[in-house]
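Before anything else, here's the structure in question.
Here we show just some of the chains, and they stay where they sit in the whole.
Labels A and B are assigned to the chains in the order they are written; within every chain, residues are numbered from 1.
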Amino acid sequence: MLAFLGMDSLDQLFAHIPASVRLAQGLDLESGMSEPDVAAVFAEYSAANRGQLSRLTCFAGAGAYDHEVPAVVKMLSSRSEFVTAYTPYQPEVAQGVLQAIFEFQTMVSRISGLPIANASLYDGATALVEALNMAAGATHRQKVVISSGVHPHWRAVAATFARGTGHEVVVVPFKDGVNDWDRVDTTGAAAIVVAYPNYLGVLEDLSAARALATSRDALFVVCGDPLAAGVLKTAGDWGADVFVGEGQPLGTALSFGGPFLGLFACTIEQIRRLPGRIVGETVDSNDRRAFVTTLRAREQDIRREKATSNVCTNQTLMAVTAAIQLGWLGTQGYAEIATRCAQGAHYLHDRLLAIEGVTAVSSQPFLREFALRLPRRADDVLDDLVGAGILGGLSVESLAGAHDPSLEGDTADVVLIAVTERRTRVELDHYADVLSKVLS
Amino acid sequence: MSSPGGRAASAPLLGHEIEPTVFELSVPGRSAFQLRTTGVPATPLRDLILARHLAAAPVALAEVSERDLVGHYTRLTHRQFSVDLGAYPLGSCTMKYNPKFCDAVAADPGLNSVHPGAPASLSQGWLELLVTLESKLCAITGMAAATLQPAAGAAGELTGLLLMRAYHEANGDVRRRVLIPDSAHGTNPASVTLGGYEVTTIPSNDRGLVDLAALKAALGPDVAGIMLTNPNTLGLFEEEIVEIAAAVHEVGGLLYYDGANLNAILGVIRPGDMGFDIVHMNLHKTFATPHGGGGPGAGPVAVSPRLVDFLPGPRATRATQGDYVWSTPARSIGRVHGWHGNAMVLARALAYIDVHGGEGLTRVAQHAVLNANWLRERLRATLPAAYDRVCMHECVLTATGIKDEFGVRGLDVAKGLLEEGFHSPTVYFPLIVDEALMFEPTETESLQTLESLAASLERLAERARRDPDGLHRAPQTTPVSRVDEARAARHLIATEDAAQR
């Protein structure tokens, strides 16, 4: 091949690169290893993760949950046509991915109760940022009012990106686990953002927030759990203009936090401001149904600095996985999972509250996750549980730092506990027994 | 157009039959799910949750058996092209073959079943992996430290711009503008806007490179920095990079390297050595993550020493006692991801780097560049290069000749290539080239495949002469024929429910 180019060394291909800055010695990296040798190195990383599911029973949540993912979903979503395709730029040979995304959009639309959903964003946190940008664009305002019930990491991400967009982020403190709107100034708000359930697990009546958004002419953004609509009202039912969510519970492994799946749905009114890709139905030249990415004029590759968002690569494979997982669940399974989570969470909640020194953080209803105040530092207690094979939840301190507007008083002794449909009564009882021993 | 509800289609003829949607396959009452028997008391929901929160009616999803679910999605895969099926020379996208070994690594439950919120003491393996990856990415780019949080290239860009902003602000410096060449990828200007800067576009010169004079003219004390990809999106190396770097640094600006094209320079030249301050990498292009139909990716950002303190946090670091901890840099811009970034993608990248080592990565770049140049040279008479000289990992060819002579556009050639069994190149990008066809063969395609690709393109050029109308209508032998994109936008049907209305 070199001869065909009239060259006699590979180096000649790079001759036009200024020699002064070219690498003389090659990269400062170890030599390559064979795949089985690298596998041995990775087996050590893997072994060093004491927190893996086969070793600890998982009660950690905060947006990442241990749900059932059946073999059939893994098998289908790992078919190499889904895995090794690019963004469907040539619809004639990409109907597989396009149709799967179309189905995903439909499902997200239904579980959010909103008519438009995009083809995915990075994760819940960055989806929230896109919602804020949409609100700012829609209202030409800069102030975004965010409930402290929104996941602390999401709030942190919003604050980071606000440095670029110039948004003023106002965080609403809590009283008894619900938003205390009166303590912040909401005039001129582009968005009123709430979480449902909030990150502490609590379900708040959203009517007040919706009314507030209406009165301020702001977009009403609901950060939601994609499994909640199995039994709860949808964001759309509560009057949301935008729904954003973390889609991990829809068939994706815990994955140490990524790749996860950013969900985004909104009203028809906002469609021209939609971030990311959207797939639409159309026909081919023989008038047969076909799918294609559409409304492309919003996107960065066409609109450049005026694009609604800079997102390009998204999380399509997770979106396809979510569609398959929701197909596996169906109407019935979707409701069943949410129901079982609620039943397990309430069972454990009641058992733990019966332990001396353990108190509730809020008196509000919850779905599958709840916060408790312990008589000692939560991280220390959690440490003690590990010995009994339990990953007992996450401390609010580890998520939100020492103080957080979502909690009156210290965060250090508050633990957040999630119960999924995979947790058995034996496991829940074991937790309660061990905790009561640990605390006594 | 939709099939009646519940019609379970026959199998498509291996890809050539329209597949009903999963909702059309749905039959009330069917389901596939199976859950653990937990023994948890089945307390009625109304006793647990206030009625005003409960849904009035269940959300309707598709109701299908496992058998129908499998049939449906398997048939969809027979309507989908992919790298595993054939060459995918889509320029700017680096659609190379990714070793299955790296996928297997990411499937290890010891990695993928770890909760991201688990304390560091329970995830030491992960932290070590992240620290190791960070240091290797720094060695590759010639930078001091990196954040692994950004979930894709564009997220990396925005992170980089926020670092730029934080740096200037820390210096009490208010700057307004970021320079971008006109050939840049669309994410660059979009990210600049989100970073709170204005875009100043720098024209290319007649060699397809940044016009140094124009660049210098645009520089000033209000310039926060410049974003460059090098090789640029024409596949050409910015030969005056040293001069560019000096000029930008002189006015106090920073240099941002869009590392989506890293495949071209691995082990040959490092962004740090060229003078760049900030580099994002597209691990999903260069380091063994298949594209997944559009994602996920990972876009780590590496920086020069003066920016390290601003990096997002928390970062995995090695504590003196030898174990690994999370720590947040002193003047961190904060989090840019809900957790630690796309961890499974990061794991794949480290596995890929470990398998290749320094020499292996250098070979990747050498062969990527060799293949692109071979193709460019081979097609000289058929589809000439927009800029006729040695290119890097991709080459931008132009179909103006064919268009002027036979009225066959670049798009028609691209669609015709689908009938030949290859994926199309990128078309009409970069915007500055007329009838651009951007080919990136990558190092993983063999000479035989390139020869076959070239032969197909020659056949298409011949067909442009003989049967231009046929090419206007191409493709016809694909699962669907040419798709009406305008109609989709005009009459938006983005969900099954909209389709029903």
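The rule we apply is simple: a residue touches a chain if its C-beta (ideal position, glycine included) is under 8 Å from a C-beta of that chain, and two chains touch if they have at least 3 such contacts.
Remember, predicted model here, so these are calculated numbers, not experimental data.
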Can you write the chain counts for the whole complex as a formula in the shown labels?
-> A x2, B x2
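Here is the rule we use: only the chains that are shown with their structure count from here on.
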Starting from the mean Cα coordinates of chain A and chain B, work out the distance between those two points in Å.
-> 20
